[in-house]
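Working notes, beginning with the structure itself.
With one protein chain withheld, the remaining protein chains of the complex are depicted in position.
Right, subunit A next:
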Amino acid sequence: MCLTLLIYLVGLFFSETVSDIHKKITTAFKLFDYDANNTVDAREISTIVFSLGCFPSQADLHQIIAEVEEGSSGYVHLDTFLPVMTKVLLEHRFPPIPVEHILRAFEVLDKENKGHLEEGELTKYMTEEGEPFTNKEMEEMLAVLLNNKRGLVYYRDAVGLLGFDGVMK
């Protein structure tokens, strides 16, 4: 109880009020509420969480989904989602990753310090390590990052291109 109050108070010191946060969450949620009945498919939750500025891992997402899903229906109701997500935002639980760290991560994978990764290399890492990509995800990533004929991923450019947010203005 006290902790929640503390978090609320802490939240108030930030420029965003809880009411603003509620509105933000509701807006993002409603974008996927196709039936206009305040429910979304549980599979859209990850998109919603990401779009609210968070950088959770897959495990984090599974945890959230488990918390908000209506039993095993596959649906999530706004009433359940709102308080959970509000807390996540107020706690800044999944802070953004600075761009430099992404760059460093690529450099770790680029063992020979070539400045680029081969298609095969990247595919191997992404589909076998960490929280592996599905084939579809891998295909799409290559389509975006592999913009040249030599089949190489110039990760420095890629990070700059995809940037941080993808928002144009």
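One rule holds for everything that comes next: a residue touches a chain if its C-beta (ideal position, glycine included) is under 8 Å from a C-beta of that chain, and two chains touch if they have at least 3 such contacts; residues count from 1.
In this section, contacts and distances are computed from a predicted model.
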Which of "Metaxin", "DNA primase", "alpha-amylase" or "Serine/threonine-protein phosphatase with EF-hands" matches, in UniProt, the chain that is not displayed: "Serine/threonine-protein phosphatase with EF-hands"
Residues of subunit A (touch criterion as defined above) contacting the omitted chain: 15, 20, 23-24, 27-28, 30-32, 34-37, 46-47, 49-51, 55-60, 93-95, 97, 101-102, 104-109, 111, 125-126, 129-133, 137, 140-141, 143-144, 147, 162, 165-169
